[in-house]
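Quick one: this structure, given as structure tokens, is what I'll be asking you about.
All protein chains but one are shown at their positions in the complex.
Per-chain numbering from 1; labels A, B, C, D and E assigned in written order.
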Amino acid sequence: MYTVGIRDHLMIAHSFRGEGFGPAQRLHGATYVVDVELKRPELDADGVVVDIGGAAATLRDVLTELNYRNLDEEPSFAGRNTTTEFLAKAVFDRVAERIGKGELGEGARGLTEMRVVLHESHVAWAAYEGELAPGTDAR
Amino acid sequence: MYTVGIRDHLMIAHSFRGEGFGPAQRLHGATYVVDVELKRPELDADGVVVDIGGAAATLRDVLTELNYRNLDEEPSFAGRNTTTEFLAKAVFDRVAERIGKGELGEGARGLTEMRVVLHESHVAWAAYEGELAPGTDAR
Amino acid sequence: MYTVGIRDHLMIAHSFRGEGFGPAQRLHGATYVVDVELKRPELDADGVVVDIGGAAATLRDVLTELNYRNLDEEPSFAGRNTTTEFLAKAVFDRVAERIGKGELGEGARGLTEMRVVLHESHVAWAAYEGELAPGTDAR
Amino acid sequence: MYTVGIRDHLMIAHSFRGEGFGPAQRLHGATYVVDVELKRPELDADGVVVDIGGAAATLRDVLTELNYRNLDEEPSFAGRNTTTEFLAKAVFDRVAERIGKGELGEGARGLTEMRVVLHESHVAWAAYEGELAPGTDAR
Amino acid sequence: MYTVGIRDHLMIAHSFRGEGFGPAQRLHGATYVVDVELKRPELDADGVVVDIGGAAATLRDVLTELNYRNLDEEPSFAGRNTTTEFLAKAVFDRVAERIGKGELGEGARGLTEMRVVLHESHVAWAAYEGELAPGTDAR
Partner (left out) sequence: MYTVGIRDHLMIAHSFRGEGFGPAQRLHGATYVVDVELKRPELDADGVVVDIGGAAATLRDVLTELNYRNLDEEPSFAGRNTTTEFLAKAVFDRVAERIGKGELGEGARGLTEMRVVLHESHVAWAAYEGELAPGTDAR
């Protein structure tokens, strides 16, 4: 299995609901250093997993939708705690949707798995990984 | 699959038995930067894999049992080479036991896998990963 | 010149005033990975620059005053942009004040310089460095 | 499952064929920081996954064959784009071949999987992972 | 003294002349992870050392002039070994020239020092640091 990985980042404000979160129930924020790994069993004719420049641009676009925002006010996250693990899934879903729409080209149809890691500090991180659905209209 | 990861560290002395270890047969030591990843297929009602503060406290307690010690004198390791890979398993077992006893709460019953990585330098590391047994009394 | 360095982190929300900040004028947030370096020309009788455990506790206390907060609402920062460089100075001043009050013990009187670095992502950071005033009442 | 990991590096020149590569079609170069992870389900009698010193020497030998070269002129890569993912597989194959020949000793016969990661910068990397064939003549 | 730092990277091919370089006399290449630190004694009215977005764009432009090239064919480097330390100075000079021309705005006139670090691998790096000349036409 081949993997290509890229790194970017995101800076947001939010707060959590639930006593278990302690002081993180207050409005605070985070930088998430975001790693996206895309996997497939064989390389394409150019010898790549995916166009890495295109993948980086797609990730940048997904992060721009969230960047420099207070996630407590994002309608798509209403009623949810935007924990690091929740956001890893949100980034996964948004990148997968764009791949499914063909934004990374036909070659990206061969991608079978993705892993998204969000590093919230030098001592804590969270991830979501799953399969990418193949098909004519992809995921 | 969701993952939450935390990092801490451990400083110990030890020596190895076996000619293949060369100068590491002498009493020496190591800092292990310890990464623990906990995994589960779904988030809990709070939107988390596990209470990350609780997981960090559990890891700290496990490492405190070993920290600032000469592992050659630890009865539980008698007759064993406390290699990095061996210690990764020892940390895995001790964290798993505490999860099984409910130290991380009922929510932690949903955890299905754990991976423990010990970085012994900037150029070498070892890991142990395995499943966490579910059940009323967990592992 | 000897240096001892320690790392901790801080998670806050804030916004900036000034068109040059672009989307960072919106309420957002950051994780700052905070490095503090303490310097002195000679070691003390124990062979240390300063009690590193004490220094880590002092840094933790300073960061706890700011952690998990919306800095736009902090009275001590009213009317100021809490940029990374501004916050590096704020951490410097607060650690220096505690050293001056003797929180790190008499031995810390020998400290002559401090450098504080705040890493806001994998590609950006800011720092403040300066002298620590010696004297019977330190700084 | 146990893992041992080691890190080394490689500095090469090359160029890519294909319009999608943009300016990387020109002759340029890269440092690859190379991580090799070797895995097996049980430790050997010494308590190790593999002799880490031996593994490091094997990796060094494999990288020396490629290091400080223009890969466009390497006969074994003729007609191929030596992308990061392609090179991850090339390193995998060469290390696996040496393990198969017994270069890491009989103990290395127990290795079941390998993962090779090449970091090409602080924001991009690629990997190849696969099984290692057991047997009297190994792979 | 305040510092702001930014990180980007550069991928080039080159070769060295001189027996001391051993195999690096062959055409090979490198990724340089480039850190630029800009310093000044006081913050400006916005509370910043310099517009970090502008500084990142300037660094990107400087690196684009060199990126994905064979430095052996760059007229401006003719007859010189483009070692890591030499290139650190080249990046320093090019960023300083742009600051002097006002590319980072009037606020950047207050910058007094710069440090450029090029990381060529996980175990080697080089740097150049020096003063930035103040004045109406800056450096």
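Just so we're on the same page, a contact is a pair of C-beta atoms (placed from the backbone, for glycine too) under 8 Å apart; a residue touches a chain by one contact, two chains touch by 3 or more.
This one's a predicted model, so the numbers in the text were calculated from it and none came from an experiment.
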In subunit B, positions touching the absent partner: 7, 9, 11-14, 23-24, 26-33, 67-70, 120-123
Residues in subunit E touching the chain absent from view: 16, 18, 20-22, 80-86, 88-89, 117, 122-130
Positions on subunit C contacted by the hidden chain, ascending: 1-8, 37, 43, 46-49, 51-53, 56
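Quick note on the criterion: only the chains that are shown with their structure count from here on.
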Partner chains shared by subunit C and subunit D (touch criterion as defined above): A, E
Interface numbering overlap (same over half, different under half) for subunit A and subunit B: different
Chain of greatest Cα-centre distance to subunit C: D
Interface copy of A-D among B-D, D-E or A-C, judged by whether over half of the contact pairs recur: B-D
Inter-chain centre distance, subunit B versus subunit C - centres from mean C-alpha coordinates, in Å: 32
Of all residues in subunit A, the ones touching two or more other chains: 7, 122-123
